[in-house]
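The complex appears here without one of its protein chains, the remainder shown in place.
Per-chain numbering from 1; labels A and B assigned in written order.
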Amino acid sequence: MTEIKHHAYLFDATRCIDCRACMVACSVENNIDMDKTRIWVAGLGITGTFPDLQRGTMVYHCMHCEHPDCMSACPVGAYTKAEDGPVTYNPDLCIGCRYCMNACPFGVPHFDYDKGIIDGAFIDKCTFCPQRIYNGQEPACVQTCPTDALEYGDRDELIAKAHERIAAHPDKYIQHVYGEHENGGTSYLIISHVPFADLGLPDLPETPVNEVSEKVMAMTIPFALSWGAVLSGVAAGVNLYNKNKEEAEKKAEETK
Amino acid sequence: MTKTISRRDFLKISAAGAGALALGQMLPAKVAQAARAAGHINAEGDGFVHSMCEMCVWRCGLIAKVVDGRVVKLDGNPEHPHSRGNLCPRGQSGLMNTYDPDRVLTPLIRVGKRGEGKFRQASWEEALDLVASKMTEIKNKYGAEAMVFSSTHNLSQPLFENLLYAFGSPNYGTQRSLCFNAMIVANTMTYGMEEPGRIYDDKLKYILLTGRNLLEAISTSETHDLITAIDRGAKVVYLDPRYTKTASKATEWLPIKPGNDLAFHLALLNIIIGEKLYNRSFVEKNTIGFDELKKEVARYTPEWASPLTGIPAETITRIAHEFADAAPHALAHNGWRTSNFVNSFHTQRAITILNALMGNWGVVLTEAGSEESGALGAPPQPAYPRISALRLDGVPWKYPVVPFKIGVFQELRDNIVKGDPYNAHGWFISRQNPIQSLPDRGKTIEAFGKLDFIVTVDIVLNDTAWFSDVVLPEASYLERYDPLLPVGDKVFLRQPVIEPQGEAKSALWIYKQLGERLGLGDYFQYEDEEDYIRQQLKPLGVTLEDVKAKGYAEAPEAAHGGESGELTWNTPSGKIELFSDTLAKVGFSGVPTWDEPPQPAEGQFFLLTGKIATSTQFGTQNNQLLHKYSEEPRMWMNAQTAAELGLATDDWVEVTSEVGQIHTQLLATQAIRPDCVYMTPGYGHLSKGLKTAYGVGASDSAVHVTYTDPISGGQALSQTFVTVKKA
Partner (left out) sequence: MKLDITLPKFLRIGILPSVLIALMGIAFVTAMARYAFGIGAISDLSYSYPWGFWISFDLFTGVVISSGGFLMAGLVYILGIKEFQPLLRPSVLTAFLGYIMVAIALLVDLGQPLRIWYMMIHWNHTSVLLEIGICVMLYLTVLAIEFAPVVLESFPKLHNIAHLIHKFIMPFVILGVVLSTLHQSSLGSLLLIQPTKLHPLWWTPILPIMFFTSAISVGMAMIILESSLSSRYFQRGLETHLLEKIAKGLPIALGVYALLKFGELAVAGELDLLFTSGIMSVLFWAEILIGVVTPIVWFSIQKNRTSNNALLTGAIIVLVGMILNRFNVSWFAVKHPDPLFYMPTFMGNVDYFPTFPEVAVSIGIFAAGIMAFGLIAKYFPVFEDELPAAAHAGD
């Protein structure tokens, strides 16, 4: 395997057979509870009318965004984006507010709704299998895929590969590599024969969804300081005015 | 597709049973001594062990990760040609079969009524003594033939066969007549081999799949080959009344009318021969019976086939042309479980012959390496006793061309019920679930009722074990040794990753113990499992330790094929037999011929069956991981048809055939012909010993009517017609 500067996946929907080996592999590798999963197969819909039918399958897990919204949203900084790709989550910091779930445009983070305070209810999501990728193995989901619909490698190389595939079969693929730019770029790249919306992927701009809120947040302190100053000024002014008025009134009374 | 409220409720219930534990919380610790001795596992109980999957018959190579003496992960072994580093979902979930909380871990002896599920635990001594004494009693009273044996393909099967042949019974039921008898017998009659290997190289341009749902009925490496071929731009034409996942990836899907694949293929032969599109030099040199074939297929024009198949004549003609243009880089895939109708043998012959005519031998087809490598050794053993009793399954007196070791299982069952030509009294079953896998479940249970003694070797209380008198727990495939598996120029090893849990034992051990108790010890001349494998390895000059380390040993492939470059076949004529004298002599047509399949009456549907990726047959529905990722089984019906009948998705329906009735939920979908319904096999278990699977779905076997192809002996599963109404 070539040296990987930026870990990424490429999912080719034309190859995926919805066998769910990746799901089983992830659950076993990461010891996921029997009633949970970090990865799921979406968009299993059959469209069309017999016999003109089409089917698209999408394997969905964390996109490992370049500008993760989960990370931007988390009040206590439980998320980390590694320089080489993976977005990870630290349960030791999490307060369980589930804002990250709201923030993630892909609906990726999941929460332990079934745990009380003794077990502790946490967030879970795909970790990119650091225990594997930093030990020379592919992520569990990728490694097992019987059709190589899921591949793993360096982001730039996978983007190049995705474009090559599309160029080689322009009749087959939608002319777009999802995740190359969406939401500011993701480390999970997708090519498909059916529209991405049919695979359940949101239509996202090239700017990450956290852009506006981060800008607003950056204005908070300056705004608070100026607003405080304005209010103090007003208060002082009013106070002065009232005092003057009172004195004036007093004087008026005295002079009466 | 649709919201599945019921599924959610159902999962809530089952989740309550299973608990929301992660896998790791379920695994009891067990250190594998053998693996530790081999140095795979360190003092902490951590390491990697190479072995082989047994979640289906494909047997992919795997590498098991062990932590603290527990298997925590399986990965595909990149060096194994069947897995190439990948595992399918069943293979991935394999450790959950091993750690299934419902595993049977001690021998069980029935105490309640049959089928009541009341057992008591027993020691191996007691259980084996009981089995041996019952078998001996039956043999002494009624003859060895009164004892029936059956088992489904697995690595210890040669030892199982040892047991039955040494015991002296001719009655052997294998899964093959339930599976691909039509294909094997057709290939044997044509090429003189059971199944040629298929070559998916870069040049392969055209693949014709007849009901081989390779993208759901997975064989890891071949599934990968097919997807890669499609990706490369090979054209795939797929015949199936259902829009399966294979259909969705195929270049062209032809929703053929069930049972009429024969007409389609005869029409292809008609064009290819009529328009002289075949490879003349190959046909002249390597085949016999071309003229008879030509004469026969002359009447099967595409126009004739069109109304039968529901495929336009032009399409059939076009496909014949395309196939011929692509030849020899064109493959007509035989398919596996193509026992759909009583005419399936001819369908298979037509497919096989189509390949032969195109001269694609050596290009897309090749002689497949046998699983019994000539290069391996074996313990010495005496000759088997001569058996004179007739077989209950009618081979060969009723099924003259069905090979002995394959048999006609459903006929065996029918004749147990009939007591014809004699009564059977005992049944020894290993690694098989005939209560579910044979058609007409009620009849199989009836057959059980005729018997004095039934013993089953399994790893869980499957339905068959549930109805047995003694259950012998085998160690799971991650806990045991099995005989070696030759693949290409290597032999692969299955070795224990962990120690067997409870009292479970390997089949090698169980059969030897029984053999000795039956006075047949000479047929089991090995000390233990390792000794058996050492004897197998002897001619190769490799030590078991070497094999354990790598998981395989190099073994020169037994030479086959003519050295001179001349192709020869193991048929009576030494050629590819387009016309088979053997068939003609026993009164069958020597060339494929049209045999009209029966039609459902007004208001009836063809009942189709077929695999899904997340289960194997009838034995993995209790695997909690697979259960977790499978959809709730529902009966497919074409959405328009359903609407006409006033039925909607999730409605409960009553499905009735000649032999049975079931209730199941409906899935209204576009993905099936209007004249068909489909059910996923393997649900509706009877055994309450399968806590995860019990109560889920309904059994198609309960409504399947037993039909048998008179030539190959294969069961005809799509020939069952059912009525459907709101329950």
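Just so it is clear, a contact is a pair of C-beta atoms (placed from the backbone, for glycine too) under 8 Å apart; a residue touches a chain by one contact, two chains touch by 3 or more.
Since the structure is predicted, the reported quantities are computational estimates derived from the model, not experimental observations.
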item: Residue, one of A:31, A:137 or A:213, that touches the chain absent here; value: A:213
item: Residues in chain A touching the chain absent from view; value: 23, 35-37, 40-45, 58, 60, 69, 71-77, 93-99, 101-103, 105-107, 110-123, 200, 202-204, 209-210, 212-214, 216-217, 220, 223-224, 227-228, 231-232, 234-235, 238-239, 241-242
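The rule we apply is simple: only the chains that are shown with their structure count from here on.
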item: Gap in Å, rounded to a whole number, between the CA centres of chain B and chain A; value: 44
item: List of chain B residues in touch with chain A within their complex; value: 1, 11, 15, 18-24, 72-76, 85-89, 91-93, 95-96, 215-216, 218, 220, 223-224, 227-228, 230-231, 233, 243, 245, 247-249, 253, 255, 613-614, 624-626, 628-629, 638-640, 669-674
item: Chain B partner contacts - residues on chain A that touch it in the complex; value: 12, 14-15, 17-21, 23-25, 27-29, 31-37, 44-46, 48-51, 53-55, 114, 137, 140, 143-149, 169
